[in-house]
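Each chain you see keeps its place in the complex, though not every chain is here.
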Amino acid sequence: MFSEQVELRGHIIDSLLLPKVLDEILTGGGSFTIREIKVGKQRSDPSYACIDVFGPSPEVVDDLVRRLRQHGAEVVEQKAVQLVEAPADGVFPPEFYVTTNQQTYVHHGGKWIEARPVGMDCAIAVDVEKLQASTVKFSQVRTGMKIAVGHHGIRVAPQERSMERRSVFEFMASSVSSEKPKSAVIREVAAEMRLARQSGGRILVVAGPAVVHTGAGEHFEKLIEKGYVNLLFAGNALAVHDVEHALYGTSLGVYLERGSLADEGHENHMRAINTIRAAGGISKAVAAGVLRQGIMYQCVKHNVEFVLAGSIRDDGPLPDVITDVVAAQKAMRAKVEGVTIALMMCTMLHSIAVGNLLPAHVKTICVDINPSVVTKLSDRGTFQAIGLVTDIEPFLRELTEFLGQAES
Amino acid sequence: MFSEQVELRGHIIDSLLLPKVLDEILTGGGSFTIREIKVGKQRSDPSYACIDVFGPSPEVVDDLVRRLRQHGAEVVEQKAVQLVEAPADGVFPPEFYVTTNQQTYVHHGGKWIEARPVGMDCAIAVDVEKLQASTVKFSQVRTGMKIAVGHHGIRVAPQERSMERRSVFEFMASSVSSEKPKSAVIREVAAEMRLARQSGGRILVVAGPAVVHTGAGEHFEKLIEKGYVNLLFAGNALAVHDVEHALYGTSLGVYLERGSLADEGHENHMRAINTIRAAGGISKAVAAGVLRQGIMYQCVKHNVEFVLAGSIRDDGPLPDVITDVVAAQKAMRAKVEGVTIALMMCTMLHSIAVGNLLPAHVKTICVDINPSVVTKLSDRGTFQAIGLVTDIEPFLRELTEFLGQAES
């Protein structure tokens, strides 16, 4: 849906101007929302109306707006987007337009061009010959690229809400507090995941090491085995502790089965790292028969792509980890295309980082026992995320059970 | 086990004093712990040893100590407890001895008398004729009662740790963080509860309304049905929301099955209160067939005693609630006799209040998704409590499953 705002001023109600304008919109194949009506306090006072005109394409909206002008509707002048050359590699012009995570169009050469891919906190570079627009990160801009500046000639298409089926991602305001029932929400998340798998959507899981520490790894493995994970974004720690568990039965030195400390168990994660380094990486360790179970093993076995991004807390790291954070962002950004559901579990760092890369239409659910993780994710711009404040192990157990029930 | 500390000074090592003393203790049927040995830095410097002498009864310890004195062991003079009359009803003498939650003895009339019941933050009143000692709260003291003051003639018997079987309450340092596996601990808690039920122990549950809000009520009901709850301490809110759920299917206006808000659902808890008030109380509502399910219903049906204590947040309250807090404390204190396990769920107020009433030997587990509840419980003196930071609904579900498995 595309839209334009028009304003009407004067005796628009007495003079029948308002009804005529609304009629025109409907007749022309559009629809409208009256944003504001101010009626003069005295008979002689002028009135004011502000109307959003919607149409199925930018052309329809343009056409409607042209006709409304004849009724005196004032439209914000349809300016072309203003373009300024990037002054240096990695540097935008000072007044560059900063993107959101919504679909965005620029008006250039008399056309509305969509900037691709959708992405937050980027600039928009316009190829004036090919009439193409791309969102670009600082690291991607090169001297002389034509970058959108200011706010004219730029349109944002807000996220449309599906009307057919109200999913959990729509009826939930924001987050489910720790004091609310969660089974109903988990059942809905399972339904969304099944729907995605059936309809060719892609499911991204973002996971922190607490998934392993809490003993939830076995449920996560089942999710992978059943085909509910298409993509995994994590850090070194998740992989290290998963390998530690696969090799020694411990996580941070604690036996997951018994909940008790292993002797010198704190060294196990260092030995796990060393083992994978010696094998040359996770896939090679699987191929060599060194790594025979666990989350990373299942990813390799079921061809689930993964990106392991480095952080300064990392021990090791594993050879698979992308230690340059800009390269890691680029690798993740390249893979989110086509993702329809993002399930974020127990990691503030990765949740916010990945949240920044996702278009607003991706159904995002963030599960953490700490309510502030959920809050921060929204504060940092990922408004579409719904949060579930709960313990990860029972969450994944129940999710896996719901997915299993539906199949049998 | 009873104990006394003795000190040895001088050339206790060269002179063979220390070995003789230790030998004497063993011969006399006691045991010891060497608390401290300071050996002089120079040959001529005197040494020092501080030894805890243990015996199976106060008499054995007294006897041992008498013999050690002959070896030069200095014992803190065995003074009788000092007693001062309470100056007024509800007022202790200024220097009154403040009790802990450990077994405590006073030395009076040449005997060690145990103060009963064990209780924190009380004074000790001694009946010099009957040779009985009782712990008394402010509200229980009457003018002229003889109250222990100072610290002489008072012995605390520290909590003995069972040697046969290391239970979860012993091997766990303090609390299980949200990032650790919990299944092993829950299995242990289940084992303790089964053991208690078999051996005639009493299980106290202390519960807050989040047990209902989160949908954990049905698991709690099963615990009651299976006989794992002997006593319930809660507030008005738990009972109100349980009745709300029983009558309307909602808790705080949210349908627990669907997780969605009921129309005007926020009024349901007021109507639930009104219904029970109209019936004359919970038991009468059950008898009249008005209340036919839920936690409170199961308590009535299975003769589980409950104390509902009032708070200033209460709506209503229900007729069953003891609105005077001193009376409520008294009612709870009267019932904790014989409790061997206390399971505290989702209530800081009640957990701390009940923690204050429990002897240290009661195995106490506190489950809350908020880590600070667990911390505060220990800070306020209930050191024996172990904490589990997790979501209550899956906790109770798993606990009930483990208890069910064991039976079949």
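Structural remarks
For clarity, chains are labelled A and B in written order, and residue numbers in each chain start from 1.
One rule holds for everything that comes next: contacts are C-beta pairs under 8 Å (C-beta built on N, C-alpha and C of every residue); 3 or more make two chains touch, one makes a residue touch a chain.
Quick caveat: nothing in here was measured; it's all calculated off a predicted structure.
For this homomeric complex the structure file specifies 4 copies in total, of which 2 are displayed in place.
The rule we apply is simple: only the chains that are shown with their structure count from here on.
Summary of the copy comparison: rotating chain A onto chain B for the best CA superposition needs 180 degrees, to the nearest 5. Centre-to-centre, using mean CA coordinates, chain A is 49 Å away from chain B.
Those residues of chain B that touch chain A in the complex are listed here as 171, 176, 178-185, 210, 213-215, 251, 254, 256-260, 369-370, 389-391, 393-395, 397-398.
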